[in-house]
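For this depiction, one protein chain was excluded, whereas all remaining protein chains were kept in their positions.
Chain nomenclature is as follows: A and B, assigned in order of appearance, with residue numbering initiated at 1 for each chain independently.
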Amino acid sequence: MTTTAPETTMTDAAPGAAEASAARTPDAPVARRARRSPVDTGLTVWSVLVFLFLFAPIIVILVYSFNNGRLLIAWNEFGFEPYRALWEKPAVRDAVAVSLRTGAIAAVLATLLGTLAGIALARKPGKWALWFIGLLLLVSVTPEIVDAVALLPWLVFLGQDAGLSIFNDGTVRLVVGHSLFSTAVVTYIVRARLVGLDAQLEEASADLYARPFTTFRRVTLPLAMPAVLAGLLLSFTLSLDNTVVAAFVQVSGSTPWPVYVLSALRGGLRPEIAAVSTVMLLLTLAALALVAVVLKRAGDSATQIARTMSGG
Amino acid sequence: MAEKSTPIRILASTEQVPILQRAIDRRRFLSFAAAMGGTAFLAACSSPGGGTSSAPVATGGELEGSLSIYTWGDYDSPDVVSSFTADFGPKVTFDSYGSNEELISKLVAAKGTSGYDIIVPTGAFIPQMIENGIIQKLNKDLLPNIEHMDPAFLGRSWDPENEYSICKAWGTTGFVYDKTVITRELKDWNDFLDAAQNEASGKTSVLDDPAEVTGLYYWANGIDWNTTDEAEIAACEDFIVNTLAPHISAFDSYPGGQAIPQATQVLMQAWNGDARIGILESPDPDRWQWVLGSPATELWMDNWAIPVGAPHPEAAHAFIDWTMVPENQLLQVDYIGYHTGAAGIEDAANEAGLEMLDLVFFTEEQIATMNDGEVNEAQQRNVDIWNKAKAAAGA
């Protein structure tokens, strides 16, 4: 296995080397047990408690998805009634479909824009890069609510006053709203990945008279691929979760799932919301597992996947 | 988007200058080209007709495949909706708001692109919604079931000919309290305000609607709640923001949805139908006491209306007409707990043996204490007071 860890913040060779050796020789469990101290036990107990904390509401939602009552939070009796709503309530199904559709489009768009920009930042840095990173930073620190209040009048202006009727379309509006932050995120991730990798391969390719596009397709893109996939997945989830911008820019008839839930909060939540969430969680888990497998094929270890995901 | 035209100063060695110069020129050109390209792309997306004018009008043609309703929370019986879809075809989606201000903001900001086909504004807001071109005229030929309505609830002051709106339901405001915590008997708004500052402090919710929040003070103190007298408004602001707000734990237009069944608050300002839903849903209904607001309270009437730009006007008319069928009126009353304005609905409800009808129908004497709201010059001040109260409650 080759170490492809991006070591962006490290200037020393030592930590990188240390890590490589760590990856090759997993700690011997016997020696570990012998060194157990109260501090270690405390850490383990604390971590288990935190994991319980992280899962508590999800388990609750899972259990309550079998609540045959009228209100989600008032337990009535066990049953599968909520799951039937998935088939019987078109509004629920439509909301999930809208979320999946806009999530996919927004993710592909953000990944496309972000990957290109990330490659440019990593491979052709210059004075322009400062300005561009400044813009990305501004996008990232701007709270969703500000994007939301800014985008709605602008999209309405484009759609109604400027006559660009494409912006009256619900899907287009949601995709625009969901793509902004994601584009910045993908750019960071792709840049971080490529900065950590030497440009020698691309230079070698150019020396061998490959056209720039060929180099891009055959060398740069495969190198960036784990980050691209991570970015795609991350933007998809960010989009699925996006409530604030979506609530402002949405056109009724293409209401995404989080906005449906937000609206349902008003009139009393029905158990089917838990049922749909459970189904969506299972689907996301499946998608995650798939991506993990793909990333593993690409030669990344679990920790590197985490690293890529968190942009470092 | 504008590139600065001021000279760019870069410290560079002499031989690099021409190279840099080229790079900079190219950069300026490219950013300009990108801007132009972007515009061309946007222009390409635009359809020739564009704009609001293309919105369809109902003529009695074939129903569209879907219908989108922007209304108050949990305000239509699922049975009425599902039978509409089964009999007529259009799939119905709902979205909800908690105040008329929220409804109007959404429609004004979207300029006819909100995608909603039916909205349900309160009467007092209708004249200005007409004036500002937010709602469109109904095609009354498509609403024959209007004959089942009680004439007393048609032709109200805000729309004398029912050209734009038809009564959907009417109700009033009172409060609900937890008898296990508040052991004394609360009878009117003054008791409400007193309890909120004492045993119910930090466990009190008020409606998330400017008119009712300011109304609390006016009703309790015998002041006309449509007052435009600045001294009275200032006194109201002082009381609501500085005295009452610190004791408020939530602004909730629908305590019946969760707060009553889950007993998260002990004192809640509530609309009668919502209070009824909450008490019916509570695992321990005897714990809760409903009190009609007194000495004075409001009478609000929500009305079906169709916003300008509604994409599915045929389905919208068909749905409004469907809800006025007598059987459906009864289903609505049972579900939402409000008088729907249909003729003879009270007798029908009694006959059908619906629960807790004292929260749905009121006596002549009770109705005499209820006043219509108005949207007047004080509107903006009311909204400000409401916003400040929310800020003060969280501090």
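Here, a contact is a pair of C-beta atoms (placed from the backbone, for glycine too) under 8 Å apart; a residue touches a chain by one contact, two chains touch by 3 or more.
Just so we're on the same page, contacts and distances are computed from a predicted model.
S.K.: Quick one: the chain not pictured, UniProt calls it what, "C-type cytochrome", "ABC transporter permease subunit", "NADH-quinone oxidoreductase subunit L" or "Tryptophan synthase alpha chain"?
M.R.: Answer from the UniProt record of the missing subunit chain: "ABC transporter permease subunit".
S.K.: List the displayed chains that the omitted chain touches in the full complex.
M.R.: Taken over the complete structure, the missing chain's partners among displayed chains are A, B.
S.K.: Among A:Ala85, A:Leu100 or A:Val139, which one is in touch with the chain left out?
M.R.: The missing chain is touched by A:Val139.
S.K.: If you put the missing chain back, which residues of subunit B would it touch?
M.R.: Subunit B touches the missing chain through residues 1, 23, 26-27, 30, 34-35, 37-38, 99, 101-102, 104-106, 108-109, 128, 132, 202, 205, 210, 241, 245, 248-252, 258, 261-265, 283, 375, 379-380, 383-384, 386-388, 390-395.
S.K.: Take the complete complex as the reference. Which residues in subunit A touch the chain that isn't displayed?
M.R.: 5, 7, 9-10, 12-15, 17-19, 21-22, 26-27, 29, 32, 39-40, 43-44, 46-47, 50-51, 53-58, 60-61, 64, 72-73, 75, 112-114, 116-117, 119-121, 123-126, 128-129, 132, 135-136, 138-154, 176, 179-180, 183-184, 187, 209, 211-212, 237, 240-241, 243-244, 248, 257-258, 261-262, 265, 269, 273-274, 277, 280-281, 284-285, 288, 292, 301-303, 305-307, 309-312
The working rule: only the chains that are shown with their structure count from here on.
S.K.: Which part of subunit B faces subunit A closely enough to touch in the complex?
M.R.: Residues of subunit B touching subunit A: 10, 27, 42-43, 45-47, 49-52, 66, 68, 70, 73-75, 85, 91-98, 109-116, 253-254, 256-258, 261-262, 277, 281, 283, 311.
S.K.: Please give the residue numbers of subunit A that touch subunit B in the complex, ascending.
M.R.: Listed in rising order, the residues are 70-71, 73-74, 90-91, 94, 127-128, 152-153, 156, 158-160, 162-168, 170, 251-255, 259, 263, 266-269.
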